[in-house]
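Here we show just some of the chains, and they stay where they sit in the whole.
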Amino acid sequence: MLDRPNQSIGDLIRARAPGHSLPADLYRRADVFEADLDVFFERQWALVGLEADAPNPGDLYVIDVGRASVIVARGDDGELRAFHNVCRHRGARLREAGKGKARKLVCPYHRWTYELTGDLFRAPHMGKAFQSACYGLRKVHLRSVGGLLFVCLADDPPEDFADLEIAMKDRLAPYGLGDAKIAFENEIVEAGNWKLTMENNRECYHCPGGHPELGVTFIAQDFGFDPDELSPQGRQEAARHEAEFARRTDAWEKEGHASRAIEHLAGHVTNFRTERLMMGSDGRAQSATMDGKPACGRLLVSNGRTDLGDLHFWTHHSWHHYMCDHAVVTTAFPLAPDRTRVRSVWLVHKDAVEGVDYDVENLTRVWKATNEQDARLVGIAFQGVCTPGYRPGPYSSFTERHLDDFATWYGERIRDAGY
Amino acid sequence: MLDRPNQSIGDLIRARAPGHSLPADLYRRADVFEADLDVFFERQWALVGLEADAPNPGDLYVIDVGRASVIVARGDDGELRAFHNVCRHRGARLREAGKGKARKLVCPYHRWTYELTGDLFRAPHMGKAFQSACYGLRKVHLRSVGGLLFVCLADDPPEDFADLEIAMKDRLAPYGLGDAKIAFENEIVEAGNWKLTMENNRECYHCPGGHPELGVTFIAQDFGFDPDELSPQGRQEAARHEAEFARRTDAWEKEGHASRAIEHLAGHVTNFRTERLMMGSDGRAQSATMDGKPACGRLLVSNGRTDLGDLHFWTHHSWHHYMCDHAVVTTAFPLAPDRTRVRSVWLVHKDAVEGVDYDVENLTRVWKATNEQDARLVGIAFQGVCTPGYRPGPYSSFTERHLDDFATWYGERIRDAGY
């Protein structure tokens, strides 16, 4: 046989050659998938949505995380809380996935009724000895970082999440996500493993040819290149861009707009990366649109600046673009070894009016197209790595350094969890 | 990880806290599902249908039981016999599931031909040395209890099935199921584990709000209640009903209509329960219809009595209502850990004529609606117990005693089978 099916997950991690893609079994085996859910979606902080998903008291937002279903509820006091979407009586699911509104959470089975704080309000026929206080909904840790909602299903969430909070709170502040408005959202189910989804997102090696719409305002050079492949003229242009990029970054930083890359990967529990990049080949594009102009007349940024480029942000299962007029937040959740749910949300200023300030088609065109293109690429990558002809291949040291780092971090986390 | 996937089935059984619902793995694990098929559908007597499913010589009734397919055939001698639906040559399925008619059973593959007694009649090209007598269809134990057909796939069926036979033969006699007519039948596939289907059926805690049609003639009080939740007036009414119910039961019993509850659960191999209950809040309803009146003008009972209420009967995978004008027999068969086939049959007197004596819509409305409502509840129960937020919850000692008993019996059977 070409595979050794009895290799432990730890063996598979150890089998990875540095600088090379992962062994096939890490993408396709059911036990690895279960381990991934455990380690990366049930022990880690997972980004489940935005405050804009439940903006008002009584709003409910229900989402699957790992093997769990979580209710995010905004109470009458305006506070957001998260609970397991499971009745404490006989385990019935309280609410379907999606958004809703309620004053109390009533189980459809036997009418056990909970407050939006999670407290059990009423349970019929349980007798005098029944201790209601012991049967509130099971809480899930919840944090809002500048309007981004993270939950953690573990009893003891990773402590170094504070690093992410500190880094991103200031960076996100000008974008006012706490009360931004969701202009559009969609979901794709990619036919591949979630790690391939994330690897795909962490490089722009595939951008030329693969992403014509994104190519209008993305500068592939910023994601790495082999200088020896450039013509003398190309090398001059690259040097010119590098200097201009350095100049802008300095200027942004001096003005108080944190821009330089921060990268927490290998050696950290919580994985994130952020960097502010210029947009458009001349650096004058203001938004990821087909003409580089803002898609929304009412700017998202509170400071009115249209020259702050694109603030990139990644967690281990999400990627983000914060621009002057809108933001795009995309999260990936594993559904099966070969299926990954990818949700994208387009955010605009809370007062922006569709049809007046923005056109949804224009706003969403670049990333909708890009997501669909990526879904196809993830699909063929998954098809290939599942066949016996696959051998882990070499990463480009110029364009795929972030993948190598991700793979190293991935292995560290799996092994740290005892697999 | 939140679960311990290596717990044995026996460990899971032992892990159940008395008075609490089952650990999640007993509902969702594939190996538990296989054990359930083995213990509860291949070793136990399973209720597969009615004599009315094969009323005449040459009638065939083919049904899946556990992992098997069984042919019930009524021979030219009028006798019912059951066989494995598998050719003794190379194993081809002889007949599709459902009802049919044949003089002989001919394998569609190589034309091996069997009598309706199971004997091999002809097998071409097998030569002189071939011993036809050794290649009859493999027999399955079959018993009719008052017209209900039970099969057992095990070599040695449980002996205490005799208790069920003794108890039910007399109780069922007046309903004449042996030659009743099937007025309607349907199947639902519920999106949940079969044990959730049975648990749901064993309590009426969920009836208020959940079953408006059934509520017309069901008296929730008979299925338990917390007296402390009643108003003084409610308590008076409850006491009045209790006295009336005791009075009627006495009267029924004196007249020779066995009515008092018999319950064989923990400590027994064969699981059954029966009890006659009054119908309608005033005890005057005669049938489970929207007006409490008989749905069929030609009564099912041979004694002409319309005041004998609803004779309830449960086995470990079926539930029954015998009323003056019609009966409803419902069986549940596990298809997968998360899928259960539920078949209901509405029976009327053999001479009742559709459109004259009964209207199918009126006859079936209550239990068709109830089954659909239950299917939804089983679905959300299964969704919830499969998530890591689930913890087995407390049963109400007033309304869910039968579930606790069922869970205890379930554990005994599994362990007795050596798991």
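Should a chain be cited, it is by its letter among A and B, assigned in written order, with residues numbered from 1 in that chain.
Definition applied: a residue touches a chain if its C-beta (ideal position, glycine included) is under 8 Å from a C-beta of that chain, and two chains touch if they have at least 3 such contacts.
Just so it is clear, the model here is predicted, and its values are computed rather than measured.
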With 2 identical chains placed here, what is the total number of copies in the full complex of this structure file? 3
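As a working rule, only the chains that are shown with their structure count from here on.
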Where the centres are mean C-alpha positions, what is the separation of subunit A from subunit B, in Å? 49
Residue set of subunit A touching subunit B in the complex reads 34, 38, 42, 66-69, 83-94, 108-111, 124-128, 130, 135, 138, 153
Can you tell me which positions in subunit B touch subunit A when the two form their complex? 1-2, 5, 21, 24, 199, 205-206, 208-210, 224-226, 228-229, 376-377, 380-381, 383-399
